[in-house]
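Here the complex is missing a single protein chain, while all its other protein chains stay put.
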Amino acid sequence: MPSPRYWREIPARFRLEAGRCPSCGKVVYPTRTLCPDCRTEGLEPVTLSRRGRVVTSTVIHVAPTEFQMEAPYAMALIETPEGARLMVQVADCDPGEIGPGTEVALEFRRIRREGHGGILCYGHKAVPVRPGTA
Amino acid sequence: MAGIVGYGAFIPRNRIKSEEIARQWGKDPTAIRRGLLLEEKSVPGIDEDTITISVEAGRYALERAGIDPRLVGALYIGSESHPYAVKPSGTVVAEALGLGTDLHVADFEFACKAGTEAMFVALNVVESGRAKFAMGIGADTSQGAPNDALEFSASAGGAAYVFGKDHLLVDVVETYSYTTDTPDFWRREGEFYPRHGGRFTGEPAYFKHVTSATRAILEKTGLKPGDFRYAVFHMPNGKFPLAAGKELGFRKEQLETGWIVNTMGNTYSGSSPTGLAAVLDVAAPDDLILITSFGSGAGSDSFVLRATALLPERRGRAPTVRSMLDGRRHYLTYGEYAKYREKIIVND
Partner (left out) sequence: MREVAIVGAGMTPFGELWESSLRDLFVDAALAALRDAGADRLDGIYVGNMSGGQFVGQEHVGPLMADHLGMRGVPSTRVESACASGGAALRAAFFEVASGASDLVLASGVEKMNDGADVTAVLASAADQEGEVYHGVTFPGLYALIARAHMATHGTTLEDLAAVSVKNHAHGALNPKAQFRQKVTVEQVMGSSMVADPLRLLHCSPVSDGAAAVLLCPLSRAREFTERPVKIRASGMATSAMALADRKDPAWLDAVNLAATRAYEMARLGPQDIHVAEVHDCFAIAELCVLEALCFTERGRAGEATRAGVTSLGGRIPINTSGGLKSKGHPVGATGIAQAIEIVEQLRGEAGERQVKGAAVGLTQNMGGSGASSVVHILERV
């Protein structure tokens, strides 16, 4: 992962910064130049809540090289209260327990490493929420 | 004096029992548990490190403080397992916490003392007037070499403290630091595991510094052990902090709440800071609290703190240390533990 390409995504990955269309209200994550629904320019900054619900999920068994030590791991499409959707791994869970409607919190995690000598890349993963626990 | 306006801790959810490690190396689990007073320890996931732990602890600290993150003028992170050898942990954490660019950042190391060190500097930056708020974090994911005593204790976790001048949750009454050059535990550049001097890490290292620092701060403040409601000492294993506390004249009841090592393990730079957080989770207004850390090399930072009336109001904003220790957790086999801790040789 070349540094500039990683660095550019820091606001979106580290702080869940998104954009809200001033015209149709759509929340776009990550933000873009144009609203994908109505092509309005000038999306307003909005930060997503660090929680959401699973829309759909899977468990990756055959993983890409960089993720082999973590396999099998769950991946999910999460929808936040703002109506944005994002794809994240689901950590600290029994992958089999994740399904549509699972409530999750978004926690800061190291997503990948570039081998032994390259940069460390961070972002968020989902963690299932259960009543009465941290 | 400035004081603590927010605090937070984070402990990873994976665990391994002392028994499981003992079984791996053909040791007697009962003897280990009795000798070290360790039941289990936290294990960081493959995707967790000092930076991720610092972010989560920092988020909770900011929630309790209830301040705009951009008002934080300095961030210091102390660890002996910073993810990079060169490139700060602090900048990643600062971006994730949204502290803005108007910020002084530095990473600290001093074995297990780096956390209280970061807190000490943050406190002083605020006290001097250089920043309205400053954050000091102690977090670690340190390694214990296979089949070494430290493998039973080296664990992962951290705590974050925001310092300010108003709306204090905890007053800082006094600080004191005691330092000598004592090579009891070290890691050379490029080495994967630290090394230590066995029994030399006891009397001449841990006990000498912890007791010297504590006696000095008691003298400086004119306080006696009996004046305190709580005392927290660095916890390299279950036995040392209890023995130090006893030697200094503290009773078990004063030590209990902050003594979380038996199920957390030794989170190194996070150890006494997290013990302190466990105390703050329950302390009553006006309770006096002592914390003395220890970092090999060697040194101890001591703080005398007093809880304020605001503490019980604010602490409910984030999870308690006990809820993380006793809540949802996942026990690993030694093989899984070795995989997560990268003790298994793999092809590039």
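Order as written gives the chain letters A and B; numbering starts at 1 within each chain.
The rule is short, and it goes like this: a contact is a pair of C-beta atoms (placed from the backbone, for glycine too) under 8 Å apart; a residue touches a chain by one contact, two chains touch by 3 or more.
The shown structure was predicted, so the numbers you read here are calculated from the model rather than taken from an experiment.
Q: Among the chains present in the display, which ones are touched by the chain that isn't there?
A: A
Q: For a quick check of understanding: of A:21, A:43, A:88 or A:120, which residue touches the chain that isn't displayed?
A: A:88
Q: Specify the residue from the set A:9, A:44 or A:94 that touches the hidden chain.
A: Of these options, the touching residue for the absent chain is A:9.
Q: Just to verify: which one of A:34, A:60 or A:119 makes contact with the chain not shown?
A: A:60
Q: Please identify, in ascending order, the residues of chain A that touch the omitted chain?
A: Within chain A, the residues touching the omitted chain are 9, 13, 29-30, 36, 55-67, 70, 72-73, 75-77, 85-89, 95, 99-100, 111-112, 121, 123.
Here is the rule we go by: only the chains that are shown with their structure count from here on.
Q: Taking the touch rule as given, give the residues of chain A at its contact with chain B in the complex, in rising order.
A: So the residues of chain A touching chain B come out as 10, 14-15, 69-70, 89, 91-92, 107-111, 115-116, 120, 122, 125, 130, 132-134.
Q: Over in the complex, which chain B residues touch chain A? Could you list them?
A: Counting only chain B, the residues touching chain A are 11, 13-14, 45-49, 51-52, 55-56, 59, 83-84, 92, 95-96, 98, 319-320, 323-324, 327-328, 330, 339, 342, 346, 348.
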